[in-house]
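Here the complex is missing one protein chain, while the rest keep their positions.
Our next item is chain A:
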Amino acid sequence: MLLSEQDQFLSYNGEVLVFQLSKPKRAEEVGDKTMNLCVRRMAFNRDTKLFVQKSSGVFSMGASHSKIEMICCSCTTDSRTGIILPCILMKQKKRNNVKYFLLLLHSSNQFEPSFYFKLDYELKEDIRLFAGPSLLWRHANKLFYISSNTRVVQSAPVQLSSVVWTGEIVGEGTVVLGIRTACLPETEDPDGFSVSDRAIWGSEFFGYAIQTQKMLTGTCFMPHAYGRVVSSVYVCKSERLKKQLRISLVAVTHKNQLIWFQNGVPKGVCELPYEKPCSVKPALTSSNDLLFVVSFASGNSCVVQRRDSLQVASKWQKVKCVLVDDFIGSGSEQLLLIFKDDSNTDVLSTFKITDLGEVNYASGINYKHDVPAADGLQENGLLTVRALETRLQAGWTSVRELQQHLGLQKRVILESCRALIDLVEGRTHILPNSKEEGLVSLWDDVENPADSLSKETSLASEVPEHFIKELWQRVVGDSLVVGVKLTESFYLSLSDVSLSLVMDQDFSSISPLIKCQSKIIKLNKAFSALAVSSSQIEPPPKKMKLDLHSKNDLKKEFPKRSSRIQLDGAKTVTAVTSLSPLLAFHRVRCVVLLHARKQNQQNDSLQQSKKITVLCGKIFLSLEDISNGRYSVKMLRDNSYCTGSMEDTLAVLAVSGRFSFQIVSCDCTLTPVSSWLLGEMECTPFKECQDNIFCHKAGNVHGTIFNWALKNPFEGVLTIFCRNLTVLFQCLHSLGRVLPPSCSVNLLRSGSKGVLIEQLALALEKEMLTLKNSLFLKETKAGNSLTWGNESAKKINNAPLVSLLDTEEGVQQFRKELQNEREESARSMNRTMNGALYQKMALKIAEAQLSSDMMVWRLA
């Protein structure tokens, strides 16, 4: 029998039913206008691996002046018996109307007309057969249905643009899942992400229960958004939990995706290999995987497998139809693919039965299996190979490490053996020299010449005539800042510098001394730029090793670059005091006094330094001046600089708390810090001292001053001068967001660790020297009559010690000396000294100990 395009295939109980319309042979001759609807039951024979016809049946219809067509067929429940029967919808087109009738096929191959109806239009869209048998369709955006019970066409009170599914939902009976244009409630506020799908995509889902004529909410099927794209749906499971519908379904969309929804939420997406999917149905195969068979408008088909994720398992082209049933009688379902075949016209000649597992039957001839394997599987294979590769590499690395380790052990053993042999043979064993030594020029440390330069510049300048260069005052917030600028040379000869303010007027009731806080602020003008990148000139062949102790050499090496740096050699001592108590007097005149310890010319710490007090000048303070803003700090933004005089800067620095943070990054450069300062914090550098930058950002942090000194690309010190701790925390919080988390930020109590350690070393040295010197004071000797005459020649000198330690004899000599020393000190225990001297000595020792203790505390 010839195969035509209109033939319908249906699977039923593991058989394939083929419906064909034909004119009886006899009728052609007579001119009789009857049509025959034939059905052939085909079963698969596992031995011959072919479909064979088991039985057939014919239904004749009178078709005068009309054309008879098959519209669709399906297996539906017969409501009279509850048996599922094949059912076919026929159309008979007459002159002014169309008659539709439904036929049921019984197992005896007899057709039973179920019901018929007439319409004045043709059914075209969304025609579905369902239990009853019943039929529904869509016409002019309305839903109509008819069933064998009522036999009357009814319409549902809904507008809809398409029907995507019809079927049974537990507790609701037959439900139609449709899509319609969204009707938006008026109270929709489009705020952030809470905009509803209906508002965005303009469509919505709804369910309509035909028996109860009830609307079901669409969101338990899937989000409304998908209304725009879904073309077909298959509801896999529906159940009720606590009166809540729980639905699992699969949908195919115009966007060529297959989506798995559970309780209205998309749980899995799979991209389909072809355009325009039109239907989806599930298949449960022997491997217990749920498969989804997707048919496309172009005649292609594909199967999506659901394991961990949804994956296209196989695809075929030129497929006439795909049926799902247990064709081979194995107890689970298979797919039957019936291919389009122009050459072979026999029914079911080119097919394929598969469950994508073990079952695989195909008509050998002319069938094409387009794509051999699933892409996903291939990808899996690739991933596995990659993983294995990585493991192999890891194994290899560890083997290498072991080998290295073994090599090292071998070397140690070898060396030990040699040493042993040498020992036995009485030779002295010489340890192998490490060959790395000697490449000094490559590894020496970077020293920043500019830095040391600025500290030491004007050391050689003549003794100034005036110690005090300038006296100024500023009002910052609630504080009064008085600054005294000292010449560098004068400053260097002082220690423990502080200022005090004394009221000049006589207020009998109040103490004239004003409580204030002194600070010494250093401002470096040198830029902390990296040495190499800034210079275009070729450096000298070998770098000079900078000796920090020999200051004279330094000066020879680096002539002063400009007078500006030298000018900045001046040091300012500031005093900060609370302003408001002073203002209570309306007008105040204060004397500014400088207290310090002046050291003698020789920089000998043993020499007594004397306390001095210098009158620096007088300041006047009146409420009018302050109201006029005469002493206020003016920090304005001028292009990329901050206009503010040196005094303003110093005043702000004086009232601010100073916090230094060491920022170390282990992986990436610290450029985010400077970009944060200049960008987010809106900082600009001071014209006068460009190391310090002023924060212009509006709000609490305004007025904070930063100093960012980069030691190398991966380490730097950020100093924050801020009004209060809140500001500090704000800054740190903001900085923390900018820095990569691999950075570590540590608070430096005072100065960097390196400097502190150096200071501690110095303090300890000083303490030791003090102790030692006090024991060997000349005065003590004078008081003692015992003869230890040659002692004076044996003054312990530190310098040659180091050279002594190099040779064995040297060490011996050193030992001897130490022994002598011990004896001497034992003898000196018995000596006497006068009380005043002892007092002096004890004081000195206590002072030295105090200073080293303080260093230890700061370091901790």
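Going forward, a residue touches a chain if its C-beta (ideal position, glycine included) is under 8 Å from a C-beta of that chain, and two chains touch if they have at least 3 such contacts; residues count from 1.
Throughout what follows, contacts and distances are computed from a predicted model.
Visitor: Which of the following is the UniProt-recorded protein name of the chain this complex doesn't show: "FANCG protein", "General transcription factor IIH subunit 1", "Phosphatidylinositol 4-kinase beta" or "Anti-silencing function 1A histone chaperone"?
Guide: "FANCG protein"
Visitor: With the full complex in mind, choose from A:Val170, A:Ile200, A:Ala297 or A:Met768 the residue touching the hidden chain.
Guide: That would be A:Ile200, which touches the missing chain.
Visitor: Of the residues A:Gly395, A:Gly477 or A:Pro713, which one touches the chain left out of the display?
Guide: A:Pro713
Visitor: Which listed residue, A:Lys255, A:Arg658, A:Lys697 or A:Lys840, touches the chain dropped from view?
Guide: Selected residue, touching the omitted chain: A:Lys255.
Visitor: For a quick check of understanding: of A:Gly395, A:Gly477, A:Gly629 or A:Pro740, which residue touches the chain that isn't displayed?
Guide: Touching the chain that is not displayed is residue A:Pro740.
Visitor: So that we can see where the missing chain sits, which residues of chain A does it touch?
Guide: Here the touching residues of chain A are 190, 192-197, 199-201, 219, 223-226, 228-229, 253, 255, 257, 259, 265-266, 269, 271, 309, 397, 400, 404, 435-436, 438-439, 441-443, 530, 532-533, 538-541, 666-669, 671-672, 675, 712-714, 740-742.
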